[in-house]
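All protein chains but one are shown at their positions in the complex.
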């Protein structure tokens, strides 16, 4: 009868499982979970291992001195990298349009006239159709008085463009309802003496004429070629409440693709080069064509190049290898968008530009595990386990499937999906006892990155969005949760969350600094998880499934930190349902949840057949 | 400061005892006892007329209604702002002291808390007052405004600390124990 501990050194946590091996089986004693110290697979792990072993023994008060063997997994260091490339750009030349969406435009309707600077309004003749352009230096009372004076003289004032946030104030102080667009930051750059149209929709509606290419053509009497040229303007003005279009001789709006650098994908049979600007779908198709991927590298001097080089360097440092020996084992591209200010815009217009996010993964088959094992043995012997031996107990994936199979209700063939921070790992335990594994790039960190860029928030905010359901604090005494239900509070909520979208984190309510609605934030969160975890689950299963047929897999067990997420397991299960797969979060040994699978597997491997 | 300016006038025409508003789309601006009376400008000489005008403009631009009240029994900023919030149909109030210190409050909050606080009177500008009016109106509409950035200046202490204390003490002298808040109509000289 001997006391043993299985230890799994993971990227972020180190888990341990203590047991007694007796003649007739295994008696599990307890588990431990501590943060991993240092990079996985290096001697810096020893502190974490010691802590995990102590924690596992503490649950049953088994003495450290009796410890006979410690089994560690053959840890394969996995290092991942992320990069994002913006691939489109919206460009306005010669100030043809002001399509921004000030919160409070004034008046309503559509007006067409010649642009006139506010100071020159006095010089306009009665009957002349004009659009007044009021610089930011003019007080709202002064502006209103000037516009009113022009109206009284019979000038055909059809609309106004203001620098200040004064549209409602001015509209309330003049006698006729005209459309007024405000907060035009670079109002001084609006050209004078040009025909322009101003449109403001009533609250709750969007503009109809300036967002329609033929509407603009009608207003400015354009021919077919000119209408074709102006159509991007109309497209850019869709869905907003107010806009200005100025007809300038050569102004235009263009969607431009930015050269984003190329990616070289090397596979067993072919080498493919692909421009990142072609988007995620094209990149993933290329990855599929070269499969299995041997290595990838980005064009030097581009973001992609920098990222692939950094990932390789990092791995080389960890394993003491030459950079040239390090290979990128997988790559995941995801289409995303980044809100960016339009170049050439006058009012800080923002366009959603297309971008591609890339995750890469590097692994080596042999970490310096022997050294780590020796260091663990030395430490534990010094700390009071004189007879301990440390044994490299088996391949991680195999151990994980062994542990996962202790989840009640599972059987072979079974796939373990380990959803981590940097990579998504899968292992198939076939009916015949064989184990097939795959490591894929892209996991929790990429989800955070997508949320951050699409919402335009900091990474820590995105982290909170990712981990927790949302709500909005509608008063100091109630929250409306993202599913529409209401939660009441007896004590007033803190003022920092009032009227804001909040994440319901374990540490309490965290305000999300954003103008987006709960629905929008939720949508971004869920699609980010879809694009990473669901896509990777399907990719991984296709790679390990017998005959690449997902229907041959009976059970999928989710493990790892992200398996504890409040919605990822459900998203994956939904996606797998059509294949007749039973999918759920693991419950190792019927008690540990999605934790401790490898550590338990290491122990089981000793006692079992 | 080389140029002396003649500030535009403001007078607070008293309408009667201030009551609780019923319109859900209103913000109440609550002024301290000496505002636009014993005092005519803030600690950095912004005319009180301009303070009120900018706050009201900020509210109006959002399409929200504003009422103005004056307190007589307290010059404590939190109490002034909280009284305004409790009188407001939307529950949102703005409190302003004569020296310029300002706070946005909500009726359900504890008095000593606040939605937004601008404690450094010497650093206030007309633009900040406009933004305060805007934000208060947005809270009233149920929007989520970004808080107005607050400024800081290490050398404000030697220059303004004692004067701020003096202004506060002076305003405290004007207190009338137990006097109810009055609703007022601010009559401001139009600069145009």
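Each chain gets a letter, A and B, in the order it is written, and its residues are counted from 1.
Criterion: a contact is a pair of C-beta atoms (placed from the backbone, for glycine too) under 8 Å apart; a residue touches a chain by one contact, two chains touch by 3 or more.
The rule is short, and it goes like this: contacts and distances are computed from a predicted model.
The chain not displayed here is annotated in its UniProt record as "Propanediol/glycerol family dehydratase large subunit", chosen from "Oligopeptide transport system ATP-binding protein", "Propanediol/glycerol family dehydratase large subunit", "Circularly permuted type 2 ATP-grasp protein" or "succinate dehydrogenase". Contact with the chain that does not appear here is found for just one residue of A:459, A:487 or A:548, A:459. Take chain B: the residues that touch the chain left off the picture are 2-8, 50, 75, 126-127, 130, 152, 154-155, 157-166, 168-169, 172-173, 191.
Touching residues on chain A toward the chain that is not drawn are 35, 37-38, 47, 136-139, 142, 164, 458-460, 463.
As a working rule, only the chains that are shown with their structure count from here on.
One inter-chain figure worth recording: chain A and chain B are separated by 42 Å, centre to centre, where each centre is the mean of the chain's CA atoms. Contacts from chain A toward chain B in the complex involve residues 103-104, 139-142, 144-145, 165-169, 172, 203, 474-477, 492, 495, 498-501, 513-515.
By the touch rule above, chain B contacts chain A in their complex via residues 57, 60-63, 106, 108-110, 113-115, 130, 134, 139, 142-146, 190-192.
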